Structure formats: C-alpha cells, structure tokens
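This report refers to the structure that appears directly beneath it.
Note that one protein chain is taken out, while the other chains of the complex remain in position.
Order as written gives the chain letters A, B and C; numbering starts at 1 within each chain.
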Amino acid sequence: MAAVIREAAALGPGLRAVWLEAPEAAQAAVPGQFVMVEGGPRRITRRPFSVSGIDREQGLIRLLVRVVGPASAWVGGLSPGQPVGLHGPLGRGFTLPPAGACAWVVGGGVGTAPLLFLAAELRRAGGAVWAALGGRTADEVVGADELKRSGAGVAVATEDGSAGERGLVTTLVERRLAGGGPPPATVYACGPRGMLVAVARRALEAGLRCQVSVEERMACGVGACAGCTWPDGRLAPDLALRRLASSREAPGEGGGGGPLRVCRDGPCFEVVRA
Amino acid sequence: MAAVIREAAALGPGLRAVWLEAPEAAQAAVPGQFVMVEGGPRRITRRPFSVSGIDREQGLIRLLVRVVGPASAWVGGLSPGQPVGLHGPLGRGFTLPPAGACAWVVGGGVGTAPLLFLAAELRRAGGAVWAALGGRTADEVVGADELKRSGAGVAVATEDGSAGERGLVTTLVERRLAGGGPPPATVYACGPRGMLVAVARRALEAGLRCQVSVEERMACGVGACAGCTWPDGRLAPDLALRRLASSREAPGEGGGGGPLRVCRDGPCFEVVRA
Amino acid sequence: MTGRRRAATGGVDLGVTAAGIRFPNPVLVASGTFGYGLDYTGIFDPGRLGGIIVKGTTLAPRAGNPAPRLCETPAGLLNAVGLENPGVEAVIAHHLPALAPLGLPVLVNIAGENEAEYEKLAERLTGQPGVRALEVNLSCPNVRKGGMAFGTDPAAVERLTRRLRKRTNLPLFVKLSPNVTDVVEIARAAEAGGADGLSLVNTLLGMAIEVETGRPALGNVTGGLSGPAIRPVAVRMVYQVAQAVKVPILGSGGISTSSDALEFLMAGASLVAVGTALFADPLSPLKIIAGLEEFCRDRGIRRVDRLTGVALPGRGGVAEACRG
Partner (left out) sequence: MTGRRRAATGGVDLGVTAAGIRFPNPVLVASGTFGYGLDYTGIFDPGRLGGIIVKGTTLAPRAGNPAPRLCETPAGLLNAVGLENPGVEAVIAHHLPALAPLGLPVLVNIAGENEAEYEKLAERLTGQPGVRALEVNLSCPNVRKGGMAFGTDPAAVERLTRRLRKRTNLPLFVKLSPNVTDVVEIARAAEAGGADGLSLVNTLLGMAIEVETGRPALGNVTGGLSGPAIRPVAVRMVYQVAQAVKVPILGSGGISTSSDALEFLMAGASLVAVGTALFADPLSPLKIIAGLEEFCRDRGIRRVDRLTGVALPGRGGVAEACRG
C-alpha cells in the first residue's frame, strides 16, 4: 500500500518519469491499468496514473507524470527513497490482439503513457507496432524515442509544428489509412477526448476495431464511490463505450450492468457505434 | 517576509536549532521578542517562536524548535537553502537591567530559548547571570552548555533526576534565595505556566522584580485578531501581568488599555501582586 | 467470557452495542464511499470493520448526475454523485447476498423521493439476510426531490420516521443534514418519531468554480462537501445533539485518524463512520481501529464505549473513562 521511489527523472519541461518499487503491482499489471497515488500533504484524494512500463524482475512500475496541479507536482517531485501511498493496479486494461498481430497506438500528450507499456508488450509478443504521437508543442510529445528504440514505426504531429509535422495526430492516422498498408488488428488510443473521438470515428469508418483509455476524476479508483461514472456511456453522441472482457471481474459487480464507471469498467473501453 | 534557512541542527531528541537569514529581524530584535513562522503545507496559521539568538553581522536569527505537532515538526525539519514565510520581530521583549547589573534567568524546557538571547545581551553588557534550568528529563533541559560557555552560573534540575538534581527549578531558585548571595536586579522566567507562577511568587516574596514571557495560541502575532488575549490579565489569582515599557508602541494601540494581548502587550510582562 | 477476561488482563474491548446491534468495533464505513461493501476487497478484508453502511439505495435504479461529479477543495471533497445505484431489487438480488458471508452488521442507506418510496424501501429490505438496520437518508444534497428537502423540516422528519417505524422492525438510524439552522430540533423530531439512532452528519452543500472558464466545476453545479474540512462542524453537531437525545449517535464527517474518531466518541457518538478518508488511504479505517485500541490500552481504558460523551458538559473527560 506504500511504494518507495526508486528513480525519478525529468523527461522534458513539466514531465517526469517516476519508477516505484511495487513488486505486486509489477507482477499483476496489464497495459491500460492504472494505480491510485497519494497526492501529498495538500490533497486528500489519490490520483490515477497509468502504468507506463514495468520491470518485473526488479518489481518496478513506471509512471509518467505531467505536472498540471498540486498532486501531479507532488508526485513528480518525489525523490528516490521517498515512500508514497499507492494502490493498484486497477481497472480493465486493453485487450491484446493475437500474438504477432499488428497494432496502431495513437497518443496525445501524456496519454501516450499507457500506450508505451502496451507497445512494449505487443513487441514482446512479436507484433508490429505503428505509433502516431501528438501534442500542442514538441514538449508535449511523449515517448517517441522509446517507441523507436522498441522497433515501432513512429510518426509525430504538433499543433505548432515544433516537432514532426504541423497538425493533429488524426491527420497522421488518416494518411496511414489512406496509404493502403496492412490494417492493424486494433487501433489503441489515449489522449484528450476530442482526439479520441476523431480517431475512433476514423477507425470505425475504416472498419477497424478501436480501444480507447478515457479519463474521469476519481476518488476511490475501485468502483466504490461512483465518482467517475459516465452516466450516458458515450464518447460522443454517435459513439458508445463498451466494457472490455476482463480476466479479473471485481467481486460484487453484480453482472456489470448499470452506468459505466471509468475506474472499474474502464479506463479502457472498446468504442462502438451508438 | 520570507527567510532562508542557513543552518539547521539537532540539539537533542525532538529539539532543533534553526538559523535563518533575516537581516532586518536580526538588526531589530530584542530579547523576548518572537517571530511568526509559516507552519508548512498542512497548517494555515503561522506559529510563534522566540528569537533565541542573533548574529547581527551575518544577519541571522536563531530559533530553537521543540517538535510537538505538525507546524513545529515542519519548521524543525527545514534544511539549509529552503525559504520559509516569517514576520517579526514582534511583541514587547524583556526590559534589561542597568548595564552590569546581576540577573537570574529561569527556564523550563524550550522556554529557555528567549533567555539564551537575553543572557547573551546581559553578558555583553557586563552583567553577571545565574541560570536555573529545568525539564522533566535531561533531554528537555535546553541551553546549559551555551550558558556555561557565556560565563553564566548554571544550575539544573530534572523531574526524573536524569540531569542535575532531582526536582523542580523552583527548588534551585529557593535555595539560591536562601543562600544569601547578592540579589539580582530582576528574575526573568520562561516556561510552563505552573513554573512561572511558582518562580514569580518566590521572587515577589523575596522583594525581587520578576519578568516572565508567557504563551498563548496566536494567529496574527501583531495585535489584529484578539486571538491571544488573556481577558483577566492574571498569571494566577494572586498575580497580575503588567505591560512592560516598550521602545516601539505599535501604531493604533489607543493608549494600551483593554485586555492583555500576549502578542502585542507581551509576550514579556512584569509580574505584580493582583 | 473471553471479552471480560481480556479486559481484566489489559485487553481492550472494542465492541459496541447500539440500537440493539452488536458491532465488533465502533468504526464503520460511510454510505456512498464503500459501494456495496466488496469493492475494496483486493486491498483489505472488509470483515475487519465494525460494520458496513452501503450506498444510498432507491426503489428504481438511478444513473445519477452528469460528470464531473468530484472536485477536491482544501481538506475537502465536493461530490455530486446524485444517488447513482442499481435499485433495491438488484441490491437484494446481487449485493446483499455477496456481502452476507462477512458476518458483519450491514446498514442499508435508503433514499426516496416521497414518503411512500421510503416506506416501500423499508418493507422490501426488512427480513433480507444480513441487513441489520436501515440508515434513512434525509440529507442527500445532490438530488432534486426528497433527500435534503425532507431533512430540513422537523415535522416532516418526525412524520416520516413514525411511518417507517410502523413498516419495519429493523432499527432505524435517521441520517441528518448539517445544512440546517438548528440540528437539535431535527434530531429531537427524529427521536420523537421513533428513530433508534441518529447518523450525523451528511455533507455540507457547497460548490466550486473553475476560474479558467468561469463555470461551475461540477456537472450538477452544487455538491456535498465532505472530508476533514467539515469535521469541526460535524463534531459540534454531535456534541449538541448528544445533549438533547437518548438514542445512540453514529458520527461522521472528516474522520481520517483515530484522534478524529475519538473527538466524535468524546462528543457523544457511540459509533463512527469513515468516508472520504478512504480516498486518501483505503487502509484508514483499519488504522483508526488500531489507533482506538492503542489509545485505550495506553490509558487503561478497558472498553472503548466508556469514551462516549466524556467531553460533554458535566462529564469527566478522559479521566472518567480510565476509572473502573
């Protein structure tokens, strides 16, 4: 329930990579799952951060933390040796395609965090990965080098053109779709809601499956408080979220009906037409 | 309004000496005055700490911090280079006897803090100082070495006998009074209320003047909130507190009438019979 | 006899009997923060709690309010869940049976839009295995109808309590709103209506504005404020009500440490519920139980229930609990 910081480093302005000693979480986590992390002395709720990588041998998990407010500033500012309250891994992760299948990952800003873990697992299983990464500026693009090193193809777009091409990740995806190469088994996306909507629409239009990881404010992270519910279960008026099959159903879920809770029913969902 | 920590060291279990860069405070402070210090991210009011020593040349003031709760733990835990919110020096300090006169200082626990500054000033002016220091255990006795180094006579009593003699500082004072040596111009005391009452009673009985520094919870430290008032102005049913002459009357005091505020009318008072 | 013997040899009896129910210890979890009792199972064994108060349950399923439903404030949390719940039939079919094996006292928090709904809920839940009491939520600030509207009118509180009293033999804990001028008047009304206990407090009505946009931070505009921020208000209300009623009090509002729980007990509560503190640290209820035991042990207090009300006027403080 408390983990100790092993390593913490800046990845760019306002972006930190934090490695934590959490052997059980490192064993259990699947890509797309998250942990709830203590927010420091000025905050009374824990905050969700995606597992962005694991080192099973050393029992470590990695968080990528974008500093946006008091809790993320505190988590990002932790130093090696400091303990931090944490529970997880939580939620339903992405479902992986058959071993060796090709997948695309589309990340906006720090939304790339869970996709790095996903891409690593996909590569481990021998799959080809193509990544489209975006952000407003170069500083916001996360994980390009790591993905390249893993052997994934990587395309980058920024709104101000300071890295990759000027524009949105959606444009990259569209071009790739138009390019006529081998289609992926699944398009995985995580980032701002507008981006998820655009990517999911394109993917569904192209007849591809699309899984997204969505965000909502959370308090418990385990399905107990109903704070993170999307009562309408929609990503957009025309797009619905569908629960992914999960290897571990939480106890007492009562059959999985009812409104969608991001923490327990997600954060990863399949997008389907509404 | 913010000072930077220059040096911080443990003086014993739960007791820290903290030197702060505060040139204006170091210039202005007189013994018995205090500063209001930020209490860290979990506290919303500043806390009073006596100035226990100064280094005018380097522009430093020293606080002795006994860790009793969240604010004192935070202040005591600060490291060199860290900034801390602070205002002061505040309140009315002790009035000093004529240069060269003999004085006694009686300190209970961390109450010795302002007396160390006082004793240093008295010694500088060529006065003889005798100190009676007490605490429940040896760990609670503060400043004995420093006083000895300054050339003061020092007697120690602890409730458990782990340092000096077993008993209360009052016993030390009583014995010294009975000893028939030269009487001091003033007895200065700071510590738990019960100790102040006992010491002041003995001093007044012996025809000596007695000044005490008292404690009350504070919010503003400047006389604005009326949080620290002792409405009855009594140290005990038979002992009243009288304002000491102050070189700087706070503006707007309106003649100094009304109930006693520890922060503005004190914290140092003359004790008189009620 | 084991309990007695442990006490005699220095053990602390944490058990509390209130409204005829035996609680293994006085630390429950608050309605709406612990789901239907099993969501935290991966983190700790809920069987170690003093009891479980399940989510606010209505007759029909409710989807609740639009997102965002949460907003953190200084030492506080605003929530506007809006009583999302699967409805009483699903609770009876799925959730209560799953909870029964724990063998803990389960209190079901019920909320209706009118008196008839409350009555139906009480009837439906009576006799269900595991249900030991009803917590009658007259104080939810996040719904249009029912909820707080009932809880601010003493006559309505008394009448509803009296009607429920006739429909069920389950002990009734009436849960009061802190958003009132005079909580004592409401408490007396609930007692007069036949309440077996009182729960206080629910959340304070609050709101926050996102200054970047100039729009309310919650989808529902206003929400209920919980957490350490409200503790002084909650302790004050427990202290006032404890002087005015005879029925036991279940205190909640910002309890995060054993010291906080002690404040409520000393102010007159027999039981406490931990809510928002679960979000800072899911293990906090267990830490609070351990802390209460330690507090008693260190002072030779044999039974935690001796602490109830020791801070009230005319009582003897902690010293009173140490005697005998």
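What we mean here is this: a contact is a pair of C-beta atoms (placed from the backbone, for glycine too) under 8 Å apart; a residue touches a chain by one contact, two chains touch by 3 or more.
Since the structure is predicted, the reported quantities are computational estimates derived from the model, not experimental observations.
Quick one: which shown chains sit in contact with the chain that's not drawn?
B, C
Among B:125, B:206 or B:225, which one is in touch with the chain left out?
Answering carefully, the residue with contact to the hidden chain is B:225.
Check the options C:78, C:241 or C:288 and report the residue that touches the missing chain.
Selected residue, touching the omitted chain: C:78.
Quickly run down the residues of chain C that touch the omitted chain.
Interface with the chain not displayed, on the chain C side: 73-76, 78, 152, 179-182, 204-209, 211-216, 221-223, 225, 227-233, 235-236, 239, 254, 259, 262-263, 266-267, 295, 307, 310-311, 315-321.
For chain B, enumerate the residues touching the unshown chain of the complex.
Where chain B meets the chain not shown: residues 1, 38, 42-46, 85, 87, 216-220, 222-232, 250-252, 254-255, 257-259, 264.
Methods note: only the chains that are shown with their structure count from here on.
Go through the assembly and pull out the chains touching chain A as well as chain C.
Both chain A and chain C are touched by no common chain, going by the contact rule given at the top.
Going by the average position of its CA atoms, which chain sits the greatest distance from chain C?
If we average the C-alpha coordinates per chain, B ends up farthest from chain C.
Between chain B and chain C, what is the separation of their C-alpha centroids in Å?
The separation of the two C-alpha centroids amounts to 46 Å.
Mark out which residues of chain A touch at least two other chains, giving numbers and ranges.
42, in rising order.
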